[in-house]
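After the structure tokens below, expect a handful of questions from me.
Only one protein chain is missing; all other protein chains are in place.
In order of appearance the chains are A, B, C and D, and numbering begins at 1 in each one.
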Amino acid sequence: MFPNLSIPGLQMPDLPFAFPMGGMDLAFYAVAIVMLITAVFTVAVKNILQSAVFLIFSFVATAILYMLLHAEFIALAQVMVYVGGVVIFVVFTILLTSRLGEDAFTTKIPRVFAAFALSIAFVFVMVKCILPTPEIASGTVSAATDYSSLENISLRLLGYDVSGFIIPFEVVSVLLLMTLICAITVARRSKDEMEPNPKEVK
Amino acid sequence: MNLLNCLVLAFLLFGIGVWGLMRRRHLIGMLISIELMLNAANINFISFAYFTAHDATAGALFSIFVIAVTACEMAIALAIIVTMYRRHKSLDADQLRDLHD
Amino acid sequence: MFDFNIPGFIVPDILLLIFPFIVIGSRLFCSAQSKVPWRIANIGFIAIFVLLNLIPIATGEGRFFITNWRVDDFGVLMREVLMVSAILGIWFAKDYFEHGADGKPQMHQIAEFIGAIAFATFGGFTVVSACDMLTLFLGLEIATIPMYALTAWNKKDQLGSEAATKYILMGSVATAFELFGFSYLYGFAGSLHFSEIQAAVATGTSPLLWVAVLFLFCGIGFKLTLFPFYTWAPDVYEGAPTPVTAVLSVTSKATAIAFLAVLVFGPLQPVIDKINPLIALLAGTTLFVGNLGALKQSRLRRFMAYSSIAQAGYIMVALLGPEATAKTAIIYYLFVYAVSNYLAFFIFGIIGHHREETFASLRGLSKQDVNLAIALAISMFSLAGIPPLAGFFGKFHLFFCGAANGHYMLVAFAVLNNVLALFYYIQLIKSAWVDEPDGHLTPLRLTKRQRGVIILLSVMVVILGFLPFLSNNVFAGFNF
Amino acid sequence: MINDTTLGYLILILPFLTFAINGLFLGNKNAKAAAGLAVTFNGLAFASAAMVAFHYFTSVVAPQKVVLFDHSFIPFAGELVARIGMLIDPLSVMMLVVVTFISFMVNIYSIGYMREDRAMGRFFALLSLFSFSMLGLVVATNLFQMFIFWELVGVSSYLLIGFWYHKPSAVSASKQAFILTRFADSFFLLGIVLVSYVVGSFDFTTINSLTMFPFRNETIDMGICVMSKSSALILGSILIFTGGWGKSAMFPMHIWLPNAMEGPTPVSSIIHSATMVVAGVYLVARLFPFFAVCGDSLTLIMWVGAFTMVFAAVIACTQKDIKRILAYSTLSQLGYMMFALGACKIGQAIITTGWTASTFHIFTHAFFKCSLFLIAGSLIHQVHTNDLDAMGGLRKKMPLTYACALISIFAISGIPPFSGFFSKDEIILAAFQGQHYAVFALALLTSGLTTFYMFRLFFLAFHGEPRHEGVKAGHVHEDFFMTLPVVILAIPALLSGILGKGLFEHFFTPGKLHVPTMLKLAHAEWIPFVAIGVAVLALLIAWFLYASPKAKIQRALDDTNRCGIYKIIYHKFYFDEMYYTVVRQFIFGGVARVSRAFNDYVIEGLLAFSIWFIHKLGDLVRTAQAGYLPFYLGTLIVGVLIWRFFGQLPL
Partner (left out) sequence: MDILLFNLIWVIPLLTVLVCIPIPASHAKLLRGLHTASASAVLLMVCYLAYRVFMLSGTPASDAASPLVLRFLTDIPWLTMFNAHYIVGADGLNILLLALTAFIVWGGVLVSYNIKGNQKVFFALIQLLATSVYGVYMSFDLVLFFVFYEMEALCMYLMIACYGSGRRDYGGKKLTLTLAFGSSMILATLFGLYFESGANSWNLIEIAKTTIPMEFQMWAFPLMFMGFAVSSSLFPFHFWSPDGHSAAPTAVSMLAAGVMMKMGAYGCLRVAMFLMPEAAKVWLPYVVALLIFNVVLGPFIALRHKDLKYITAYSSISHLGLIFLGLAAMTPVGLRGASLQMISHGFLTGLFFATIGMIYERTHTRDITEMGGIMRKMPFLGVGFVIAGFAGLGLPGFSGFIAESNIFIGAFQQESTLTRIVTILAILSITTTAVYILQTANRMLHGPLPQKYEGLTDGCFREKLVIVVLVACLLFIGVCPGPFADLLDQSIAPIFAKISAATQPVTSGIGG
């Protein structure tokens, strides 16, 4: 029923990894490598502003990955919210808080390596955890190609039945509103912050 | 391309996020790393939805919500960091040591 | 189709949802120092609490609103606990908006403050009402995000913003863990609905499930301050404004444990035996570490942080029991814990308004105001779990749950740790009762409201233990 | 008509009432009333005892046992019931009479002696408490009752020795007396527990009618070793004897008795000479058939008695404190009684001469020794010192006292026809008949020593020139209340031997014995003459040294140039010092120090260590909480790893 987009003939049954072949695979690996490299740059570059820029690339690569996975709407959201919203917000904050985003803090080399070792260990351990799962390495795809079409998503999002997500949809609106209020309250400079409060002095 | 590849990719991204989190001293740098980690989780959702889940749309939906929530968290975090910057005039995580035992 | 006949059991939730807007809106019409928002909040919260009490409990599966908003007896009682925490929280917070305390400046924007607390409470409501992982996740976020903001509420306070920074950075990592957990659970079951996940779990397991469990527990471990994810708690408790600390220690914890209870007794029910060792280990290590950390503290709020870490460990023990008992125990304990904790915070608040919030400031309290000292002793002994105070019965119930499934070793360990806990609670009582004051004591002035609340809470701590009050809601006889 | 049971109750209740009324109500403020009450009630008790004795000896049941009453006190298990009762047999009747009589006399005497004391009421109360306890002891029907009153006797002795509690020496003497006897009593109690466990009863009748055969093949685990029950019984008998050993101040537990002379003299006279100290002898006599089946213990008893007899007599020869001489003489006489009981054993056979002699000696000794103490008290009361240095020449000032003293000293020296002669002669005869010739020789030797030191005392106190200012000045006189009992006591001291001999030989046998009794006994008619000869010789030596015109009394009293042996003897073989070192320093000092160190350093140390350790763990937790954000974030990551590996999830 669902088209199998990978090429089964070239799969090596012994290996848990599918051998990279075919257009989709090549595209995937290309995207993955780009994503990882930009991510590494994101965390490794010294300048925080550059880091933010690399983050944009990483996010865009992720969006491309989503498109490979037939989740076009999500890819769109990713680009719009992350790239268009969050990262810009980050950049503004950087510009607001430091002189042209120059990272004044240097990290000592041992700490860099310790952090690296920890993260490597973490990834290694976790990947090892999921490896034994039987169905995980098969290239079968269960989803319909339109699983994340706008229509499907909105039908589910506003559905009242058991499988509908109207409740989270309403709830997330509360969340957003609350964030708005909280963020404004926290971030704004109150009037008395400018000049010392007479009560406080007393 | 299969599920495992995607999951490993997500973990690698998460790992890079962890690395950044630990090696950065700049608070915003840390936040950026956290963004990477959250992004990794999102990749997971989509991969599962695409490859195995029988209710694939739900996964996609979840990732939309994750994007929204992440944005909210970022907003608050940046607000707090701005406040913090006004007080401390610094964004060095290592200098946040007024509170300790 | 949309049913315009809103069922009664949903009314409190909806009220709470629209409530923050009324409070914040009321600010537009009055001055910054006005008490109107606070009064409105007071009336509203109490009204919600009373309405919650009107819902008869013990109706089995629970009732559903739009098929995915579940109101069962656990949910109702949990809501009540959260409301109690919210009411006591705003009562407690009131004074901090009038003058500074413990070296921290006066707080501002009470309406927004109350709104944030209401939102956090609503987050808790969402968690206990969730039927799918998405709602659960959102509930948890709604309960958490206002806490970040509340911690940084005192913008002029350096420590507050530091605490908030630490809190939100670590909290975001924990959210990432949680998302990983959810994603794997989704990957395992292929669905977000609890019933379907439960069915999938019942048919068979896979590493994906266990990775999901691991990440979920680690993520929620942060919010519940489990070992070793508790590190934020002492700093945040100390740095945050005192009323926020109080709310944090009750509401946030209640939400987190409710989250775990919903998960463990919901989708993960079929594999609960396999998770039990993890729960037991988390409980054991947490209560031990919490108790150890509290041993040599000198600042009251940091002390309370460790104490609440230990309490989180104790409360985890309940998850090991059979579902019905465990849920009762959790609710009961949270209720008792809320009351005792707030009693302690009220007293610390009074001290804090005049002096620093340290052990040393408690000196001579018994000579200065013996009733306050008695109330302090009551709350401390209750937290330590000494009968006949309510804290004992709460802990007894928790241990009863743990023992019901044969976890005697853990129960014995937890009970032994109680001695350690008693040690540091006694340290505090000693400061108030035994130590001589350093010099002249600034007189303590209690407002009528403070006095009333302290008496009310003390009496509750004393008598709650004796009363089997959880068999039904207080006003449930009206059955609307 | 009052029957015997009522009289029996009266004998016990009257002294107790005196104690209760004096102690609770009259007290020191109504001293005269207290004294009157004490004398009256004790007199009545004596009268009752006399009537009981008269009824008993004139009745047909005479040598048999009669139980006047026997109330259950606490039932333990089965037959093992502690009872409080009143056993009447010749032995207990004799003791009843002796105790009540002496008590009556001493009470009269105390009116005079304690006249100036502030705490006279207390004195009379305690004296009556003692009488009550002693009476309870002698009429005991079972071991448990005996132990109860045994302890009460001990405590009244303690209270009376320490009567003048502001005197440190009195206080320490009382403590020593109580602790030493208590030490012995602990073995006594162990013996009671052991014997009652094996036998299943406390009752004297049951215990005295035991035979060993049923116990041969049963074993009992005594902790350190497993032994047969018959051996356990022998061990039990020795343990029980240990109680008497301490109470009768046999060597080496004798040291408390001379020190106990720190108490008021009436106390010394009733408790530490006439009645309480013979309780040990009484105990052995009471349980004699039991001891007889536990054969070996009798040999022990004999040697303990014999050694104490000589040992004490030797020390008595050198002492200068008049009361201490009498105390050592008491020890020596107790040794006589004790060894006489032990000497009843010949191989596996038992003769009863020694038993009769011993009980007879209890009887006679009570009178003359009490009398001697009262006389000593009179002297002390006049010259205000115990020291013979300060006496001398009192013959003329106190003629009645002098006469009575002479009678009593003749009695103790065994000069016929005074009472002591008859009983002591019988004891020596018993040793001879028992074929214990070494002990026999020792007894003869001690007889001579006794005569010597008693006459030494007599001559130094009454003869010669007055050495005391008060005596010289003529302040000395005889007090009526103090002289009357002395005079009354002189009568039995003189006559009880002659009159009692027949009575004792007729009625006094230890009861049914379960060992073959040897029928043929050697009748050595020459023994009395040898004994008298030794006594007279000793008397002459004493006269030559201390009373003859040539005697150098000053030199005799001078301590400075003494040879080594005399010095050692004078210092009582340094026994007090040895005790002090061993008991105080080593046992109580050492063990106590070690146990306290164990407690304070080991136990408390472990406690402190665990607290320290927990605090260190707490510090560890707090160290982690350094406020360092990267570290905190690291804990999150590491936490996941921790629970992945240790969370016991099936990964």
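Here is the rule we use: a contact is a pair of C-beta atoms (placed from the backbone, for glycine too) under 8 Å apart; a residue touches a chain by one contact, two chains touch by 3 or more.
These figures come from a predicted structure and were not determined experimentally.
All shown chains touched by the missing chain in the whole complex, by label: C, D. For the chain missing from the display, the contacting residue among D:R216, D:H506, D:R593 or D:K616 is D:R593, taking the whole complex into account.
Considering D:A47, D:L80, D:L617 or D:L641, the position touching the chain not shown turns out to be D:L80 (whole complex).
When the omitted chain is restored, the residue from D:V199, D:V304, D:L374 or D:A531 that touches it is D:V199.
Residue-wise, the contact with the chain that is not shown comes from D:S186, picked out of D:N30, D:S186 or D:Q648. Interface residues of subunit D facing the missing partner chain: 72-80, 82, 144, 147-149, 151-152, 155, 158, 162, 165-166, 168, 171-172, 174-175, 178-179, 182-183, 185-187, 189-190, 193-194, 196-200, 214-215, 218, 220-224, 229, 588, 591-593, 595-596, 598-599, 603-604, 606-607. Residues 325, 328-329, 332, 366, 370, 374, 377, 381, 386-389, 392-393, 396-397, 399-400, 402-404, 406, 408, 411-412, 415-416, 418-419, 422-423, 426, 429-430, 433-434, 466, 468, 470-471 of subunit C touch the missing chain (whole complex, contact as defined above).
Heads up, the rule we're going with is that only the chains that are shown with their structure count from here on.
Here B-D and A-D are compared, and the pair linked by more C-beta contacts is B-D. Placing every chain at the mean of its C-alpha atoms, the farthest one from subunit C is found to be D.
A separation of 26 Å divides the Cα centre of subunit B from that of subunit C. Shown for subunit D are the residues that touch two or more other chains, namely 622, 625, 627, 629-630, 633-634, 637-638, 640, 644, 651. Counting partner chains per residue, subunit B has residues 14, 17-18, 21-22, 25, 30-31, 42, 47, 49, 52-55, 58, 61, 65, 69, 72, 76, 79-81, 83, 86, 93-94, 96, 98-101 touching two or more of them. The touch graph of the protein chains shown is complete. Subunit D meets subunit A in the complex at residues 630, 634, 637-638, 640-641, 644, 651. Only residues 14, 17, 21, 27, 30-31, 34, 37-38, 40-42, 44-45, 47-49, 52-55, 58-59, 61-62, 65-66, 69, 72-73, 76-77, 79-81, 83-84, 86-88, 93, 96, 98-101 of subunit B touch subunit C when the two sit together in their complex.
Note for the complex: subunit A touches subunit B at residues 5-6, 16-18, 20, 24-25, 27-29, 32, 35-36, 39-40, 42-44, 48, 51-52, 55, 58-59, 62, 65-66, 68-71, 73-74, 77-78, 81-82, 85-86, 89-90, 93-94, 96-98, 103-107, 111-112, 114-116, 118-120, 122-123, 126-127, 130-131, 135-144, 147-148, 152-153, 156-157, 163, 165, 168, 172, 175-176, 179, 182-184, 186-187, 189.
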